[in-house]
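Missing here is one protein chain; the remaining ones are kept as they sit in the complex.
Chain lettering (A and B) follows the sequence in which the chains are written, and residue indices restart at 1 in each chain.
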Amino acid sequence: MSRFEAFIGMEVHAELLTESKMFCGCSTKFGGPPNSNVCPVCMGLPGSLPVANRKAVELVVKTALALNCEISSPSIFYRKNYFYPDLPKNYQISQYGDDPIGKNGYLDFMVDGRPKRVHIRRVHLEEDTGKLFHVATGQSHVDYNRSGVPLMEIVTEFPPDIHTAEEAREYLVNLRSILLYLGVCDGKMEEGSLRCEPNVSIRAKGSTEFNPKVELKNLNSFRAVYRGVAYELERQAKLLSSGGRVTQETRRWDDARGETFVMRSKEFEQEYRYFPEPDLVPLTFAPEWLDELRRALPELPEAKRARYQQRYGLPAYDAAVLTVDPRIAAFFERAADAHHDAKAVANWVMGDLTRLANATDGGLDALKVTPDALAALLKLIDAGTISGRTAKDVFQEMCQTGKAPDQIVREKGLTQISDETALAAVVDTVFRENPKEVERLRNGEEKLLAFFVGQVMRATRGKAAPDLVNRLIRERLS
Amino acid sequence: MAELQELTAHHLMDLLARREVSYTDLAKASLDTIERVDSQVRAFVTVTPERALSVAAALDAAKAHPSPLAGIPIAIKDNMCTRGIPTTCSSKILRNWVPPYNATVVERLLQQQVVISGKTNLDEFAMGSSTENSGFFTTHNPWDLTRVPGGSSGGSAAAVAAGEVAAALGSDTGGSIRQPASFCGVVGLKPTYGRVSRYGLVAFASSLDQIGPITRDVTDAAIVLQAIAGHDPRDSTSVPLPVPDYTKSLVANVKGLRIGKPREYFGEGIDAPVRQMVERAIDLMVSLGAQCEEISMPHTQYALPVYYLIAPSECSSNLARYDGVKYGLRTAQDVDMIAMMEKSRDEGFGPEVKRRIMLGTYALSAGYYDAYYLKAQKVRTLIKRDFDRAWEQFDVLLTPTSPTVAFEIGARVADPLRMYAADLCTIPVNLAGLPAISVPCGFVDGLPVGLQVIGKPFAEETVLQVAYTYEQHTEWHKRRPNLEGSTAAAGGGAK
Partner (left out) sequence: MTEDEVAHVAYLARLELTPEERKLFTVQLDSILAHFRHLQELDTTSVPPTSHAISMQNVLRDDEVTQSLPVEDVLANAPERDDSFFVVPRIVES
């Protein structure tokens, strides 16, 4: 691979967070019974006509602005003509040519600690297709519920700025973050609401011509994107090194086997016969409206990362992790503003909070803990009221029940025992009950210290202040 | 009293309102006429007697005449969706398709409680100028059964001319309302593009299609237009302009009207007798106080190729949905998906439809898009500009509707180009999106001739007034064809 340079173009499709479809009022809700969210328009019945969804247009404009694009005005819809059973009209209403809603933008992010800029050629609006299911008989079943759902397509510039699998992954991670921040898409790759199709080609270093590119499909996670691209780069390198040629084709990533395979082509004529959609009129955007939208954009990840480092003194790594998901970031900020130690807050958010959110159905939104409650918990730790270890259990309870930390501590009697006299008594009891181990500890078996600490903890049901216990044991020994 | 089936809709409305005839009797008159004459005329694909009589019965039971068109027997061209009634577009590929929804225009008529007598025959998917391209059968001109009624709304025009219904809806992409109206001696109006909703009209060429009335006289055209015009939020190309009261345009006055006579519509492509009739009509208007001047519209000669590139291109895309997957004909052969689509379309589409799909696909394909489709769209702008220039000087343009009178069935089917030439005078109007009406202005060898009045965008009022004025000073609209089995008024269309 070192003889070669790689070029990776990224084509991303994002299902937009609208209530209704792109050109009709059918619901976009996922998972209903087949063909239950369908009407003459999204079914392509004879005589039906499309009417564009205002919110979908706005979401795409917002995204284009956030990606530093020029906004085309007018912007036109086109018909992309091809035959396939999941495409009811046998054309898709999309955008083409020089006037997509957004063009000539860029995304800045960090890879390996270094800044990277990926240029974006176009951001445009189109409609999704229905779903085809192959069945045992060899036939296929078609469900048009998804047909007509608004879709945003984001395509990187050519020649590509992305040269490694890692850059490809980081581009996607950062792009997805922005979409979450804007509330434009829910970014669930596993569910298909965010789809990524890298176009991969390589060439010998020093040559000026581009080789045919291979389009990859079925990459349903960041990890799959990384692995898929990496595999494909290797495959092409091997092919070219042995004197072969790369065929322009579409390949499917098989996650289980870790390889790409040539796909059965769905339609292999690339002749889409684009022409302006006569049933829809142009979109135009007033400069004042665009300015207003631009001003109303939320603080985006890049700006937020910079601010976290400056305002909270967090290292770049923490800032990056905290800003991937805007809800996590929002939680962190509220808690950090309520507590003096931002780093401690960051640790808890990156650690226990994220872990619990990932393990819970419904994620962060399903957890009942509030940022203020986390700040209160940290205060209890600072005051020595509970140990760090106990705090973890208290936090879990807070997430499940929504109760305040001091309430939980009180109810469960978890207050740390810091009374020297009381603890000394416990230590003495433990010593009395384990004379052999005391002898061994006195003789230098340091590791038994943990045993005694553990025994004291057991006796006190975990509530003994650990540092104090350590000190008392050592004192008692001598 | 003349037979009910010979009366205009507005006359019938009057009789109904005064309870001189019952809704049921009127519905029966329409259905009986259909039964008596349609074996000869063959205007209808589907007749809906039960529905018709049920609506009439409900109206008879009600107290007052609820709306202008209540109880009026109307025919709908079979390319407009009618819920629960097969909508075939006269194509084998949709022979058994029953839409689950109504076109907006149908909804609006149903709200007025019209009596829909049935769905009328057309050239398949509205592609043609004679109704010979119907996938089922040809309609015959009531004035001479050996001749075509024109197309593509031949069924609707023949149904009105034959007295089977009092009014009908047609659609017009390159002349498909006006030309058959002209061949059948009735009135046909194509509104400005965007005036009437296209929702539920099975698309042929989206940037050209419009729905309009086909009626016995101009008054009826105004009434039906009133009922169907207006903004529809389900049609993005429907214009949100208020609908004026078109009946106020029914005033016989053309004093000071500036008429333009485009030279290119009176050239050698037009049959001499037709030209004479139309010029006589223009003379009449001048004698009534209008002024007429010639004008040149130099890009007229390009209208036919422009139309026959744009319309097939759009139609090749609009008709892609007919693939045997979700509705319509699917081949009985057990083959794979692509072959299934290919065979279903081959079995379902007639030759003219295939020809236009092929032409359109070619014109849009890589390497040809710029030379054909894009070029045609640019020349379309030039054609539109010719009209814009005309409107600086004139209020309306008067032309023949068609270069000839109705030709014989079979005379042009083998020669597509010659068939296309029948639309010479009507096509430019669609390209520019303008309103235009055809009114009968004479007979040549017993066959009707049509006068076309073209107006500025959204000037249906002017167009109606000019047409009305002409009509009120002539008797052509009072003639009825002499169909065997129906009692014709005096002065039928004997040769």
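The criterion applied here is as follows: a residue touches a chain if its C-beta (ideal position, glycine included) is under 8 Å from a C-beta of that chain, and two chains touch if they have at least 3 such contacts.
This structure is a prediction, so every number in the text was calculated from the model and none was measured.
Colleague: Quick one: say which of B:His65, B:Lys92, B:Arg108 or B:Arg345 touches the chain that got left out.
Modeller: Candidates B:His65, B:Lys92, B:Arg108 or B:Arg345; residue touching the omitted chain: B:Arg345.
Colleague: Just to verify: which one of B:Ala75, B:Ile357, B:Ala422 or B:Ala436 makes contact with the chain not shown?
Modeller: Residue touching the chain left out of view: B:Ile357.
Colleague: Out of A:Asn68, A:Asn104, A:Ser140 or A:Gln396, which touches the unshown chain?
Modeller: A:Ser140
Colleague: For chain A, enumerate the residues touching the unshown chain of the complex.
Modeller: Residues in contact with the chain left out: 18-20, 24-27, 33-40, 43, 51-57, 74, 76, 83, 85, 132-135, 138-144, 264-266, 269, 271, 273, 276, 278, 280-284.
Colleague: Under the stated touch rule, tell me which residues of chain B contact the chain that is not displayed.
Modeller: Against the missing chain, chain B presents residues 96-98, 100-101, 193-194, 207-208, 233, 236-237, 239, 299, 302, 305-306, 308-309, 316, 320, 323-330, 334-343, 345-346, 349, 351, 354-355, 357-359, 361-362, 365, 371-372, 374-382, 384, 416-417, 431-433, 457.
Operating definition for what follows: only the chains that are shown with their structure count from here on.
Colleague: Once you find the CA centre of chain A and the CA centre of chain B, what distance in Å lies between them?
Modeller: 57
Colleague: Using the touch definition up top, name the residues of chain B that touch chain A in the complex.
Modeller: Its residues touching chain A are 80-81, 87, 89, 94, 97, 99-101, 103, 198-203, 205-207, 233-237, 313-314, 317, 320-321, 323, 325-327, 337-338, 341, 361, 364-366, 369, 373.
Colleague: Which positions of chain A touch chain B when the two form their complex?
Modeller: Contact set of chain A toward chain B: 40, 43-52, 79, 81, 83, 85, 88-91, 140, 142, 271, 273-275, 278-281.
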